[in-house]
Each structure stands twice: as structure tokens, then as C-alpha cells.
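Input: one structure, supplied below.
With one protein chain held back, the other chains of the complex are shown just where they sit.
For subunit A:
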Amino acid sequence: MFKLNLKIAWRNLWKNKVYAAINIGGLALGLTAFVLMLLYINYEKSYDNWSPDLKNVYQIREKHDFFTPDNKEHWQEISNSRIAGIIKESVPQFTAVTKIDQEWGNGFSVKIDHADPVMVKGIKDADSAFFNVFPYQFIQGTAANALKEPNTVVIKQSLANKLYGTDHVLGKEFKLVRWRDDTGNSLKITGVIADVNTPESIQFNAVSHTGDQDHDPDQIGSSHYTQIYAKSEGDIDTLSANKSLQKVYVDFKKKSFAAEKLSFKDVYKDGKSPGLKAISLKDVHPNPPFSLNWLDKLKPVIGISIFLLVVSIINFINLATAQSVQRAKEVGVKKVLGAYKKQLILQFLIESTLQSISALFLSVILIEILLPAFNHQFNITLSFWHNEYLFSIVLQLIAVFIVVTLLAGCYPAWILSNCNPVSVLKGNYGNSLKGITLRNVLVVFQFIISVTFIIAIGVMHLQTKYISGKDLGFDRDKLINLRTGYDQNFADKIRRIPGVQYVSTTTQVMGNAFNNKSKIIYKGREVNLNGVTVTMDALQTLGVKLVSGRLFAKEYVQDTINSVVLNEAAAGLLGKNMVGQTYGKVDYQGKTITFQVVGVIKNYHNEGFDKAVLPTVYKVSNLGGTSNTNNLLVRFDTKNYKGVINKIEGEWKKLYPDFPFQYQSMDDAFSEILEENKRFMNMIVLFSVVSVSLSLLGLFALSTFVAKRRTKEIAVRKVLGASNFQIVNLLNKSFLILVVTANLISWPIAYILVKKWLEGFAYRIELPLYPFLLSSTISIVIAVLTVSIQARKTAIAEPVVALKYE
């Protein structure tokens, strides 16, 4: 029986090859999108999962407002380095604490003997306790002794192989140069650890112990910020641990404020409060301090892939029920031959299973083909067959498969097995309109999704065009950033190279912006601004546009003392005609310094378009504190600056032989900023193409069946004198209503979604009407074309054939 049913299923599929292909192909596409998403989610969930002992590792987070993108308080991954010592002393729950320095810049230079220096990313400087906290597996050396002495380093096996071509590197030494004029540390390799098989939130290739992390800054007023991780012995009550952390932190703050002659109350006002907590390592990756976590970022994509799967299931159901007309006779006959309903349901479920198994295989093939592109798109390394969690993924896949098969197979099976043998055997089942409402609803649903996608593409395209063409407020042409600190001697040397127009530094440039809060008092009012320290000709280098007043210049002595330039956002906060006005700023000793505004410039962008340009004040003077970061801007006066860069590199090599030369053009920095948005857009385009084609396939198949079902009606109409054109129209009309309905429903949905997406941009277009109109036109035109192909076929058929058949 089973064998015969399989045979029938196969013959049926073969007979309706095109529809079977549409069915299977569509389902495979939907499954593929869904499985890729599953893989991605599994990948994100596998973070910091490489050892069971990691459950006792905690990250310490301090609430503060240093180094934040918006100058507001956040729970941050970097904390005052003094906290580590305090935890070690006064929080007994944690038995080991380690400090890990942040990685600055673009990696460090590694020089092995007399070879050319190479840049290596992910060399983290820690104190000696790193391997007391993290249970890495040592291939060579031991966890207990590796980092005991200063100037030692433990490297991962992969890096050992890359640098030396072997992992037998114990005792070898290399010179680590962390910035270009660093004298460097000679580090001895005291351990090689195995690479782990899951992604890590602390990504590193090597852990060095230079000794820098062993001490906190001497002066009470200055602090060093590092990552702090702690380990507990066995399970601890995090709530009580966090209570002790908070208590010792407040005590520490009070003590250090007393030493700095600051009042606790003054610092923690305006809703600010001190805070210190430990979060379990597995919560680190899902809770980044500033940006959205991966799940929230991924939500729209998860939604879309579920939608795609639903669309393909709908197609499946639609086609299967439409086919029920053909299968009805078989069911009727089988019923009178003595088949139980249960057996019939089982038969049709087996058929859907057969199809969804084919779809599953197809989708596994598709996944293999698509994974490289997908990895590239998301900048991760996913794999299917070599996945660490293959077993669990396969389980999930089976679960999805069962759900899909049941969803797709149950309704058609139920419809089919329910048909009444008498009416079937009398031959009028085909004319019954049962199930047509449901199918119409499903088609409308598919088109709602497709039209919404098309509208979204339209709006996204317009917004992307808008931001890529937007005036950045500075001239990104002929401008490069050497990503290194400003050194007067080096700057003077490259200024003399012909083709170089300006050399300068600022903390605010696209690709590397560093915000620093600066509170000023203007006319008795306290205003928070973003304070930027620049060199004299930095604004000229950037090519910003002056609104009023002037930029800094050598001719004005006061520019090195107390002149400032505001951007429009800051000027807008303070008042009109700011040029010539003065404001005060209290320095850390309590003295008020007076600054005079000499110019106002147009806002310029140095971060993504999702963030508004902060109200900013620029100054050359180091009065009232300075900030700096690794930016060395060079503007050329020629388009052909490749040769000039080579000359700069020549100068660099003379001065800094131990550190490789590197630079980024502002054009590249800008593309990088657009990159994320472009990725999202590409994905939406891909998904919508799939969704639209699925819907069209569904519509095509449905129109075929409807045309077939109405064959007799059409024949009669032709005999009565209808023209072919009138018949095509007749068939089109019924589908047109569906597509128009879908359009009407999708407009408000698309409006809400697209508006929400646009709200993520600080700089955005007004919601335009024409993507809406365009998508409706497109959907209607292609629907009409699709239906017409089928309708025409039916219309030009000889009426005799249809009438004789009855």
C-alpha cells in the first residue's frame, strides 16, 4: 500500500512537473532563508561557550560617561583600573580578578628579529592573572607560570603558526611596538594556547604581560580604563555579589572624591548615579553597552525570513488545494473501494512529505552554495557541515521540517480526504467553489508581503541615495588619515613634501571620532557641549564651511590661548550672533576660564547618519583640558596623491622603522559608514526578489487552475460570442481585485514599517509617495501579465473540446 502510494505520488508530481517544481523550489527558497537565519542565530548564541568553566567568569561593568558616543552614562565594558584591586581586596565572592587593556588603534606592530614589522591585531595587554580567570587550554607552557613575569606573552596556536610557521615557539622573543614611536617591549613567548571553537567576546590572538597593567596611575586625579574580569569559585549569588560590588564602589568613589576635593553630591546629580556590577560572561555578547544587541538588530531579518517561509508554505497549500480538483476522483474511487479516511489523509501527508523532503535537500544544497556569500555579507564564518553544533542544528532543522510539512500538508490532506464520493463520482466536484475563499485570502496575503517589500526597497533606495549624496560638511576628497598621533617634528617633515597642503589632528573625523564632554557656562546657563581639541589648521584640513566669523589662524595670538570655534548645533544651543561672545568654563582646580567665540562652522559629519552631529566646540588651546586620539590628517592639493603618499611613507620609515605605515582615505572611511546600511539594503532586495517571485509563481499556478476550472464557462461564453480579449479580461478581473486589495492593505503596513526605519536616521528624507504608487503599479502590471499568459491559453482554445468533455 505504502509503496503504491509513493508510486502514485511520484506519478502525480511527474504529471504536474511545473507545479511540483514551483512547489518544491518555492519551499526550498523559504527554507533556505530560514535555515541561514537559524545558523546565524546559533552562531550568535554560541558566543563564549568554549568551556563549561566559563560559567564562573564575570565581566565587571562600571556606569560612567567617559568615551561614550552621546556623552551620557552607560554601563560600560571598561572600568577604572583601580576597581580590580578593590574587588580583589573586599569582594570575597571573586577569587581571581584580571585587568585587560583596551586595544588602541589598528593593531600593534610585531617585529621578529630583523624582519619587517607586521601589524597584528588582537594583542591584549593584561596583568599576570589572565589565565587564572580564563580557562584556556595550554599546548605549551602552563597557565600558572606563563604570565608570571613581566614582558611575557602567551599566543594562540593560530598566531604562532602564522608568525613562525610552527607552534614550537616557547622561549622565542619578539618586539612589540604599540604605537609608532614606542620604544617597544621585547616579549618572551611563555605559552601557546589552543584556539577555541566558538566565537569569543574578548577576541585576541595573544595576551601580553608588559607590566603596564600591574599598577594604577599614581595621581588620584588620573585614571586608566581597562576591562576587568573576575572569576568565582563555583556558583555564587550574583545579586548579593552585585550588592557588595556597589557598596565597595560607592566607598571607593567617596574616598577618591574626598582626595580630589570634589563633593559626591555634585558629581552625581542630574539623574546620574554611581554603579558597578558583574555580569556573567555569557551575557556579555548579548548586552553590548551602546549599540543594540544582535537579537534586536536581527529582528527585522528574522521577521522577513519567517515571512518568506510562510509565503512559500502558502504557495504550497495553495497549489496543493488547487490540485485537489484533479485528485478528487481518486479519493472518491478509493473511498468506495474501502479506504479509511485516515489512510487517505496519510497518503496525502506522505505526498507533501515527499515534496518537502525534496525541498529540504534542495535547500541544503542552496545553503552550501549561499554560505560563502552570506558569510561575506555578515562578516562571520558560518558553516553547516562543519558546525560545532551540527547535531542541535540538525534537530532544529528536523523540527522546522516537521512543522512545515504539517502546515503545508494538513490542510490539503484534510480538504481532499473530506470530499464527498457521490458528487465526485457524478463529476461535478470540479465546479464546486469550495476552498476558493481561503486561496484568495492566501494570495492576498502573499501580495501584501510582496508589495510591502517593493515599497520598502523604493524608500530605502531613496534614503540611501540621499545620504550618499548628502553634504558631509567637509571635503572628503584628497584627504587621508594616518591613524597615528600628532607629532610636530613628523608633521613638519611631511608639510615640506610637495603636494601636501595641510597636516593636522583632531579628535573628530569620520572613521575615528572620540567625544569628550565639556560643560560651559554661558550667560549664567550651564550647557553641555562636545569638546574637541584641534591643531591650528585642522578645520582648514577638513575643508569645513564657515558660517560666520573666522577659522583659527597663526596670525591671531589669542587663538593659542582662548579662542574657540563652534559648530552650528552648538551655536543654535547658545543663541544668535555668537561670534565675539564669551563663555566660561570651570577647570578641575575650580578656576573659571573665559573663552571667546571667533567663528561658527557648518555641522560636519564624523559618524553614521543615524546619529545627529553633536553640539561641538573646537579649540586649539590646552586651557581647560585637552583630548587627543590617533588621527593625523593630511590634505593634498593634487588629485594624484599616490606618489605623495609614497614620499610620506619614506619619511615614516626613517623615523619609525619598527612600526608599519598605514592610512585610510576619507572616501574609504565614508564607504565604511555606508556599509552597514548597504548590507541591510542588499538583504532586503534579495529577500523581496525571492518573495515577489514566490508570489508570482503562486499566482501563476492559481490562475492556471482557475482557468482550467472555468473552462466550460469560457467555452459557453465563446459560443455565445465573447472575444478572446473579453475572456482574458474576465479572468484578469477576478485576480485584479485580489491584487488591488493586497495593495490597499499593504500601504499602511509599509508606511508604518518604513517610517520606523527612517526614524533610525538622524538625517532622512521626507516619506515620499511615489514608491507606494510605483509598487502598486508594478504589482498590478505583473499580476495582469502573469494571469494573461494563462488566460490567453484558455481563451484561444477550441470551445468544442471543453463542451464535448461534459
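Some observations on this one:
Keep in mind that, in the parts below, a residue touches a chain if its C-beta (ideal position, glycine included) is under 8 Å from a C-beta of that chain, and two chains touch if they have at least 3 such contacts; residues count from 1.
In this text, contacts and distances are computed from a predicted model.
Set against the options "Xanthine dehydrogenase", "Phosphonate ABC transporter ATP-binding protein", "RNA polymerase sigma-70 factor, ECF subfamily" or "Spore germination protein KA", the UniProt name belonging to the omitted chain is "Phosphonate ABC transporter ATP-binding protein".
Considering the full assembly, A:Leu4 is the residue among A:Leu4, A:Leu239 or A:Leu720 that touches the omitted chain. Screening A:Lys254, A:Lys329 or A:Arg717 for touch with the missing chain picks out A:Lys329. Only one of A:Val422, A:Val441 or A:Ile737 touches the chain withheld from this view, namely A:Val422. Among A:Leu337, A:Val557, A:Leu720 or A:Leu769, the one in contact with the hidden chain is A:Leu337.
Annotation for subunit A: contacts to the undisplayed chain at residues 1, 4, 7-8, 11-12, 15, 329-330, 332-341, 343, 421-422, 425-427.
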